[in-house]
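The complex appears here minus one protein chain, its other protein chains still in place.
Note that the chains are named A, B and C in the order they appear, and that numbering of residues resets to 1 at the start of each chain.
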Amino acid sequence: MEIQTKQNDTCVTLTLSGRFDASVAGSIKETISELIDRDNIHYVIDLSDVSYMDSGGLGSLVASLRRVREREGDIKLSAPNCNVRKVFELTRTHRIFEFYDNSTLAAQSFQSA
Amino acid sequence: MKIDYSTNEAVTIAVIHGRLDGTAPALLRKELPLQLQKTPCLVLDCTALEYMDSGGLGALLACLRIAVGNKGDIRLAAINAKVKMLMELTRADKVFQIYTTVADAVTSYTNQGSRP
Amino acid sequence: MEQLELKIPATLEQAQLGAIAAANIAAAYYRIVTGQDPGKDNAFINAVELAVGEACTNSVKHCCSQCPEECRLTVCFELEDRKLMVMIKDCNAPFPFDQAPVPDFEAVPESGYGLYLIEQTMDEVHYLHQDGQNILTLIKTIKDGKAKCSQ
Partner (left out) sequence: MKALIVIREKDSGWLRDFFPAIHPAITPICNKPLLEYHMDFALLSGCTAVRIVMDEGGNSIEEYFQQGERWGVAISYGISNPDDSIDTLIEKNGAFCADTPLLIMDGFFFVHYDKAGDLRAPSFPADSGLLSSCSSGSVLFAANADCLHNISDSSLEADFALSSLTSLDDIFGISMQILQAEQDHYVLPGYGVEQNVLLGQNVTIEKNTKIIPPVIIGDNVRLHGNTVIGPDVVIGSDVIVDNGTRIERSVIHTDSYVGRDLFVNNRIVHGKRIISPADGEILDISDGYLCSSMDMYSGSLFRRTVNSVSALLIFVVQLLPYFLLGGLRKLQGSWQVEEQSVLLGNRGESLTIPILFNRGDTIADKLFAVLALEKFPLLHLVIKGKMQLVGNRPLSETPAHQKLLADFPDYLPGVFTYAEGEEMEEGGLDEEIIERYHAANRSFRHDCGILLKILFSNGFTRKTAQ
């Protein structure tokens, strides 16, 4: 799985593509925590290109969200496919994330906030 | 399930507590007829009867037959909505006389005498 | 339908292989049984992929031996008219399958969703520990052609 990072003044956009499962979950969590240490607190994670996510991948997102929320930041997600949505729904974690049609819309929401 | 009995003149009032399902119906089939032998006219106070399944209803019908056999009757009082639905579903409400309060059920014996 | 068996080294990267294989085998069986192309987001295939992926990840995570590469995880697939059965066998210590707690959703835990997801996506899940092996059996039935959700 690849990660592209793009930063603008209000938030960092991470675009993931491929299979977001337990084997890569650890590295994602580290990437985000490094960014947090460099005082980036608002994130948009674009899932449009993620074909599969398991509880490992989900766990890393939940952990990162908890860390970011401690610094009054937020993580917004965009365009999860049916497969990925199902994992959020079944684990009821869809209630703690905000979902947007695409990453630009999610980024804009940080501006107006 | 637990039943306590009290009798005034010719009518026995049986207060039934808990649930009439599982093994309770067999208990009822043994216990109630003994009471019916003494006084065939019986009022079943169902205020504390939470739930009854069809096994329980079957047992009640068996006891009814014994009561009617001895020129008596079993009249139900204060049944809750679930029991009422079960009885309507199985048309058992056409077989039993059902009263809203125990008092009505008891007085129904005094003026009507036994089963109409 | 005879059994298809897959032996995977017990590492996280290889566990991913289990999930991908499961998805493709499920797709193949789906075509055989319904005679139709499963299409993009097929509920049956997605469910099998997720459940087998979780099961493989769990068993790899709890792999007992110090050198996981030697330790092997077996995944076998079997189709019985419309029921796909997937058995995941490993040599780990037995685990209390039926006391596995349902996640406390209010607390939003960061892990422990695996077994719950398996049970939610599969029609039947059975676990037994036999002659030194954990055997987790996942069963999913291929519904009629349109893979409609059963009300």
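To be clear about the criterion, contacts are C-beta pairs under 8 Å (C-beta built on N, C-alpha and C of every residue); 3 or more make two chains touch, one makes a residue touch a chain.
Since we're looking at a predicted model, the values are computed, not measured.
The omitted chain makes contact with just one of the residues B:Leu49, B:Leu86 or B:Ala105: B:Leu86. Chain B meets the missing chain through residues 21, 53-55, 57-58, 61-62, 81-82, 85-86, 88-92, 95. Where chain A meets the omitted chain, the residues involved are 80, 82, 85-86, 88-90, 94-95, 97-102, 105, 108-109.
FYI, only the chains that are shown with their structure count from here on.
Our note on geometry: chain B versus chain C, Cα centroid distance of 54 Å, whole angstroms. Averaged C-alpha coordinates give centres for chain A and chain C that are 26 Å from one another.
Among the residues of chain B, none is found touching two or more other chains. Chain A meets chain C in the complex at residues 19, 21-23, 52, 54-56, 58-59, 62-63, 66, 81-83, 86-87, 90-93, 96.
Chain C makes touch with chain A in their complex at residues 12-13, 15-16, 19-20, 41, 46, 49-50, 53-54, 57, 61, 103, 105, 108-111, 113-114, 116-117, 120-121.
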